[in-house]
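Omission of a single protein chain aside, the complex is shown with its protein chains in their original locations.
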Amino acid sequence: MLVYAGKRILLALLVALAVSFISFMILNLSGDPAAALAGADATPEEVEYVREKYGLDRPLLVQYAEWARRAMGGDLGDSPYFNQPVKDIIGGRIGVTMILGVCAFAFAVFLGIPLGVIAALRPNTWLDRLALTLSVLGQAMPNFFFGLILIIFFGVMLRLLPISGSETWKHFIMPAMALGYYAVPSLMRLTRTGMLEVLASDYIRTARAKGLHALPVLFKHALRNAIIPVVALAFVQFGYMLGGAFVIEVVFAVRGIGFLAVRSIERTDLPVVQAIVLLLAVIYVLMTLFADLLNAFLDPRIRVK
Amino acid sequence: MTALLDVKGLSVDIPLSAGILHAVRNISFSVERGQTLSLVGESGCGKSLSVLAVMNLLPKKATWRAEQLLFDGRDLTSVNERNMADIRGSKMAMIFQEPMTSLNPCYTIGNQLEEAMLRHQKVPRREARDRAVFLLEKVGITAAGSRLKQYPHQLSGGLRQRVMIAMGLMCGPPLIIADEPTTALDVTIQAQILSLMASLQKEFDMGMILITHDLGIVARVADRVAVMYCGLVVETGEAITLFENPLHPYTQGLLNSIPIPGKTKPGEHLGSIPGMVPSPIGEQSGCVFRNRCDYAFDKCGGQLVDLKEISPGRAYRCLLSPEVCAQNLTGSQAS
Partner (left out) sequence: MNTESLSPFKDITFPTPGQMIRRQMLRHKGFMLGGIVLLLIVLIALLAPVLAPHDPYGQDLSRRLINPIWHEDGTWEHPLGTDNLGRDYLSRLMYGARISLLIGVAAMLISGVIGTTMGVCAGYFGGRVDTVVSAVISIRLALPILLVALAIVALVGGSLEIVILVLGLMIWNRFALVMRASTQQLRSVDYVSAAKASGCSTFRILLTEVLPNILNNLIVVGTLEITRAILIEAMLSFLGLGVQPPLPSWGLMVSEAKEFMLFSPWMITIPGMAIFILVLSINLLGDGIRDVTAPEGRS
């Protein structure tokens, strides 16, 4: 079991490394980092000088190898814009994004799963159709637009919530909703399908034949089985959320790593962008790995051989 | 002796897009304590739905009604769901056909066994566990103590069915309903499970309803038999009488199509009933068996045929007289 987990972690890190390689190539081939560093009104000689000074004239593979070697030791380079280690810059902002991500995750899970259970208990009734309709509507809504609508409605018209920044807990409510809503339809549908399937299964019939009441049948027997793939999906969705959080951070001026990533792209601050891409890739693979392990843990058929 | 379970006029309907499926039509049967009633018939004849109706476990779309449904003196047609849930498992237990999927894969055997008892009796967990061990040993499972911690997927089909039987007995119910308990098992295991059930029934003096399509099983364990076809009971009687002198053409056809040790000669042709079971959707006209019956005549298409009782507990549903039926039997046996 330990060997299995170890192999999976190794594979996951390899994938993250491959991602960093690809992003490195893409970023350095799309633009000219030397020109960006030198500035907009630098002369060609100044650009060449910068290129030599920072070793940007070496072959890309060599540059990457150097970056990767340092990265594995924890050194993610320095940001030319901030003139500080990338690690520090990211470290100062990642907390905010994590809070936003967790809140969005909680919102998605505590809305999507109960909706799915209710829909499964009353299939083809108005409740079910309402849930499915909301799910279809949610998937068509662009996230930045939804965020702006929330701002207008709750922030301006009702004046209930602050519309930008990240100082207090209230600042996270709307951004969390704007980030989390997109995961609700898939979680709801998976819960609903899973519950419908489980509720029609033989062991539920056995439970009822034993005289168990509706609630224990629902929670102890049905949900326990149906929830297994949903939990796994939820963590994968969390990985996606972090990857797409930057739009929400920009709309709500929440200064997390997503906001930082967008600004750094605009400033051609490649070391920061490269580091954030690596970070997101690592989080994503760890989330999928965690989802797999959780799956195995929750399902005795996988756990106990 | 008053019957343990006395069912009269039970009907089950299932609405389909093509019309209403009359899956069970006005059937009656009864079981006594210490006795085994077998409901026999092909797949789809309504035998499973009948007992599910008795336990009020039908799927949501189905509806049922009965003139009378007396269990241990209690009228089950007017009982609410809460009280019915109290009866299920403690007074009336059911064992299903699919041992592979009838247990929850996420909980241990012990948990599910104990749950069957703890639901109905306020006893400490230790007592439920001891009872579980006792019953597991009774059903022939060795190392019962360690089995409790195992999960269903770690057990074979035969073992799982034994667990199901033990689970049904946890509260010592007076009535056990077994819906094709051995159909999904190997032939060798079938015999073991059947003897097990027969001996447990004697030991705990329970009434048992055994549903099956296999006449061999009926011959082995049943005291009384009710033959069902297309939602109707076409013949009832003591098992011995039914096997020696089957009256209804369908029963005769069934018996003709299985080899009977001692009677069937080697090399002899086994019969078969031509045609297919019709779908009981919509209104019925005439005898339900007439399109497959060797002895059908014009009157069979006329009106619905009633169940004729020729002696207490012995009835059949055919326009032909008992004597003619007996003649048909010897005729077909001679050919």
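Order as written gives the chain letters A and B; numbering starts at 1 within each chain.
To be clear about the criterion, a contact is a pair of C-beta atoms (placed from the backbone, for glycine too) under 8 Å apart; a residue touches a chain by one contact, two chains touch by 3 or more.
Source: prediction; values computed, not measured.
**Q** Would you mind spotting which of A:Val136, A:Ala253 or A:Val304 touches the chain that isn't drawn?
**A** Selected residue, touching the omitted chain: A:Val136.
**Q** In the complete assembly, which of A:Ile149, A:Ala214, A:Ala253 or A:Val304 touches the absent chain?
**A** Of the candidates A:Ile149, A:Ala214, A:Ala253 or A:Val304, A:Ile149 is in touch with the missing chain.
**Q** Counting contacts across the full complex, list the positions on chain A that touch the omitted chain.
**A** Output for chain A: 15-16, 18-19, 22-23, 26-27, 30-31, 124, 136-137, 139-145, 148-149, 151-152, 156, 243-244, 246-247, 250, 261-262, 265-266, 268, 273, 276-277, 280-281, 284-285, 288.
Convention: only the chains that are shown with their structure count from here on.
**Q** Mind checking the centre-to-centre distance between chain A and chain B? Centres are C-alpha means, answer in whole Å.
**A** Distance between chain centres: 55 Å.
**Q** Going by the contact rule at the top, pick out the chain A residues touching chain B in the complex.
**A** 201-203, 205-213, 221, 224-225, 298-301, 304
**Q** State the interface residues of chain B toward chain A in the complex, per the touch definition above.
**A** 55, 57, 82, 85-90, 93-94, 96, 98, 101-107, 115-116, 119-120, 151, 153-154, 164, 167
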